[in-house]
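Comments concern the structure below.
All protein chains but one are shown at their positions in the complex.
Chain nomenclature is as follows: A, B and C, assigned in order of appearance, with residue numbering initiated at 1 for each chain independently.
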Amino acid sequence: MVRVGVVGCGYWGPNLIRNIYQLDCCDLAMICDADPQRLARVGKLYPGVTLTTSFQDVLDSGAVDAVVIATPARTHHAMTGQALAAGKHVLVEKPLAVTSPQCQDLISLAKQQGLVLMVGHTFLYNPALLMVKELSQPEYLGDLFYLYSHRVNLGRVQTDVNALWSIAPHDISIALFLVGQAPEKVSAQGAYYLSNQIEDVVFITLTFPGGVMGHIHVSWIDPSKTRKVTVVGSEKMIIYDDLADEGMVKVYDKGVKRVSNGEGPQYGEFQYRLHSGDVHLPRIRMTEPLANECRHFIECILENKTPTSDGENGLQVVQVLEAAQRSIELQGMPMPVASGQLQPHTVA
Amino acid sequence: MVRVGVVGCGYWGPNLIRNIYQLDCCDLAMICDADPQRLARVGKLYPGVTLTTSFQDVLDSGAVDAVVIATPARTHHAMTGQALAAGKHVLVEKPLAVTSPQCQDLISLAKQQGLVLMVGHTFLYNPALLMVKELSQPEYLGDLFYLYSHRVNLGRVQTDVNALWSIAPHDISIALFLVGQAPEKVSAQGAYYLSNQIEDVVFITLTFPGGVMGHIHVSWIDPSKTRKVTVVGSEKMIIYDDLADEGMVKVYDKGVKRVSNGEGPQYGEFQYRLHSGDVHLPRIRMTEPLANECRHFIECILENKTPTSDGENGLQVVQVLEAAQRSIELQGMPMPVASGQLQPHTVA
Amino acid sequence: MVRVGVVGCGYWGPNLIRNIYQLDCCDLAMICDADPQRLARVGKLYPGVTLTTSFQDVLDSGAVDAVVIATPARTHHAMTGQALAAGKHVLVEKPLAVTSPQCQDLISLAKQQGLVLMVGHTFLYNPALLMVKELSQPEYLGDLFYLYSHRVNLGRVQTDVNALWSIAPHDISIALFLVGQAPEKVSAQGAYYLSNQIEDVVFITLTFPGGVMGHIHVSWIDPSKTRKVTVVGSEKMIIYDDLADEGMVKVYDKGVKRVSNGEGPQYGEFQYRLHSGDVHLPRIRMTEPLANECRHFIECILENKTPTSDGENGLQVVQVLEAAQRSIELQGMPMPVASGQLQPHTVA
Partner (left out) sequence: MVRVGVVGCGYWGPNLIRNIYQLDCCDLAMICDADPQRLARVGKLYPGVTLTTSFQDVLDSGAVDAVVIATPARTHHAMTGQALAAGKHVLVEKPLAVTSPQCQDLISLAKQQGLVLMVGHTFLYNPALLMVKELSQPEYLGDLFYLYSHRVNLGRVQTDVNALWSIAPHDISIALFLVGQAPEKVSAQGAYYLSNQIEDVVFITLTFPGGVMGHIHVSWIDPSKTRKVTVVGSEKMIIYDDLADEGMVKVYDKGVKRVSNGEGPQYGEFQYRLHSGDVHLPRIRMTEPLANECRHFIECILENKTPTSDGENGLQVVQVLEAAQRSIELQGMPMPVASGQLQPHTVA
């Protein structure tokens, strides 16, 4: 039985605490938050669990095997590093850290220590997205042409981090997962209206090897709540609408094929044949993605496995975020994405 | 009574012919198409109208005061130029021409000749978009933050022109109309899957003076037909869904405001207050945009007025298209938009 | 080549005229309407077709083999009878007539004369409904439990006939077609608000042999245009939404089964097992129902076949309408539906 301490009782932490508490394969051993009132409010729901305002208590506790970190992004590197150094397995909220050297640092440290390091890219544990992934195999989808996602709403305006770093990690991890590789280049543009220098809306274009394109639109000032990913293949097209009541995943038997015009492709003449057949809404056996994520973390600890969203995966997402941020600053200039070469571990 | 000749019986021409025929203020005098079969098929519906396969016949005819041109984009400059030179008023389909010098050439020529030159930016004559424009006044919308449009479908794949030049002129003319000025910079990215070098999907970001941002997504390989424009202001937000059965225009009483935190804006601390009130779907008295466009053309001739979508407007749209095309070729590199200085007329 | 005269240029007639005109297998020979202005307006679109304000001209014409009647319901019996007596095949708009004896009269007369008599129950020629029918086979749908339809809108308020006789013939013919037999009993309730005694809204319940139930809701004062039929079976459920952009027919792999509780059905204890699987939107190759209907009429004439919506079918629908009307007058009292025994022909 893995004993878990959860750090951070803000917006997302309580969801992690609830799931860790409900899982059979682990014990919620400790809850930590620097704000005593917030700690007390959350802790009241879990009588018998140790509460502390000191992260050092968690690190020092012999009753904690693993730590789940749900604190602001800028603290991820230091706290995750300290927890790994203290011999704890770590599940840290996305993004893994705020720079790729920080990420590489944590990856090295986890490796040295022989500990599990996992990032909370929740969608990789979402049954609907797993269905989309399964349906995106080439023998079914045909060639993957492009995909785009749209994640907008009114609200959750952040004051310390822009919409790129706050919202887009979801879409980047989804795109990397569905395409199956990292992009070569990123172009992004953003605009800020509410705060100085904090982009409220960001558009990102990803160029993958082989010509696959990904596009992402995130915003926290939009009239209509939308969470949607569209995947366009040569044989099938898929829409994954996270907010749909019925049919979160819609598979369209639609496509275009180039056919030679008449006798043969002479004179460079081509025509296009469209097909537009049935639409299929596969039944998704929905389970809470966060519960699946937490269970996966515990299983990786118990069975000594590498998580789907391991440190490398977290690094790739941060590399895309970094390139996008630079591109925004250069008004859309396309930026290469650093390939994730690991550095030797340096002192955190 | 203005006597009109329509040139081109392809995809769009028949719609123009029908509207010209039905208007009270003009006479459909002549129909021209190089393909005799297509000409006969369309002509059959309008007994008594002169049919010709020769554009020269139209130019020479003393029974034609104005010409409506619905031929491929690459022919617009030459045919419009010839018609103006022959003393005919011209309504030409979008885009006005395929380069901005060509556009400037036509503008100069029309001016010299004292003739009406108008481009078929249909949405500027669409009652729903006019409603959106009216609702976008600052005293109602607040500050205009950004707007984005999404015009995708499966079909109408072109083989000689990409999705940028084929579809985006609509969205560019809409954006320029709603923002009320031309963008300073354009960044665009596209990808082709069906034909070599003919982009099937294009994403465009427009940067307007003062920080207003516009974003456009066009594609002809998409599972779901969508024609939607979203306008985000500080006080109101508007969605114009051209395909909605009910409520093509939805006005959201939604917004975010920065408020100082507590006593005053000391320590640079701010908070955001969201408001999310009623949604209103104003009744649109819908009339066919193309009928309105044709009527406007005739009125400009009769009353010697400048069309809303005059040559200058057509030039601005082409300047944005050119900048976007260059940006696509440079993988998203932001491009300045040439300001539309008019050149003296040169021989076409 | 069958030569057709169409009688009636009101709301629906022009649609019939257009389809008869466009079909290859027949000639539009004559158009008749008592109102000379309306006749001229419609006739203008079909140069060369004989126009007349006299129905007698149509009856007397040697150039007319078949007559299509789109006049008010109360005239159907007399005009159809006269046309049959004059040796013309007849396609008459629904309802066949306004009483079942009138229907029987026409059936007998057509039989005596050896002519085709067909009623315009358009939905029986609608590809979407034919798909629903095909999917309603017991080996796929399981037991048919019940079906209901909802056909409401704001508009087309009639002043001489209520919503039952004006709108419900569609739904009754659909229900009879899908269930495959006539109902035993009908209960209906209606209410009038605009005119005295002309029901604006009507609810009808049909009881079929074997317990299948049908329910119909029609109204011409409703906020939201709806045309929807739901079919509930033990293995599958189907929604046919005539106004859906995408997926007019949705097939739900849903059902409930009674299972014995535990070891066996002892103590009369049962439980229900629900299944809720995929949803499927079959591609409908849509063609205009009215074109199919007209083509079927011509084929029945040429090949001496009995129409799907023949006189008997028209009679069954009228018998249900009569029973529903009586039930409305008795405030919902259930009424038996007369079985359609044919009477010997009497003088019209």
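Going forward, a contact is a pair of C-beta atoms (placed from the backbone, for glycine too) under 8 Å apart; a residue touches a chain by one contact, two chains touch by 3 or more.
All figures in this text were calculated on a predicted structure; none of them were measured in a lab.
Engineer: Given the contact definition stated above, which residue among C:Q113, C:Q189, C:N292 or C:T308 touches the chain not shown here?
Structural biologist: Per the contact definition at the top, the residue touching the missing chain is C:Q189.
Engineer: Hey, which of C:V92, C:V179 or C:V201 is the one touching the hidden chain?
Structural biologist: Touching the chain that is not displayed is residue C:V201.
Engineer: In the full complex, which of B:R38, B:K133 or B:H280 touches the chain missing from this view?
Structural biologist: B:H280
Engineer: Which residue among C:L51, C:L130, C:V256 or C:A338 touches the omitted chain?
Structural biologist: Residue touching the chain left out of view: C:V256.
Engineer: Residues of chain C in contact with the chain that isn't shown?
Structural biologist: Contact residues on chain C toward the absent chain are 143, 145-146, 148, 154-155, 157, 159, 185, 187, 189, 191, 193-195, 200-201, 203, 205, 207, 211, 213, 215, 217, 219, 221-224, 230, 232, 234, 237-239, 250, 252, 254-256, 258, 270-272, 274, 276, 327, 330-334.
Engineer: What is the set of chain A residues that contact the non-displayed chain in the whole complex?
Structural biologist: So the residues of chain A touching the missing chain come out as 47, 224-225, 243, 245-246.
Engineer: Against the chain that's been left off, what residues of chain B make contact? List them.
Structural biologist: 246-247, 253, 276-283
Assume only the chains that are shown with their structure count from here on.
Engineer: Which chain would you call central, comparing Cα centres to the global Cα centre?
Structural biologist: Central chain: B.
Engineer: What's the distance between the Cα centroids of chain A and chain B, rounded to whole Å?
Structural biologist: Roughly 38 Å, centre to centre.
Engineer: Would you kindly tell me how far, in whole Å, the mean C-alpha position of chain C lies from that of chain A?
Structural biologist: 54
Engineer: Using the touch rule from the top of the page, what residues of chain B touch 2 or more other chains?
Structural biologist: In chain B, the residues touching two or more other chains are 224.
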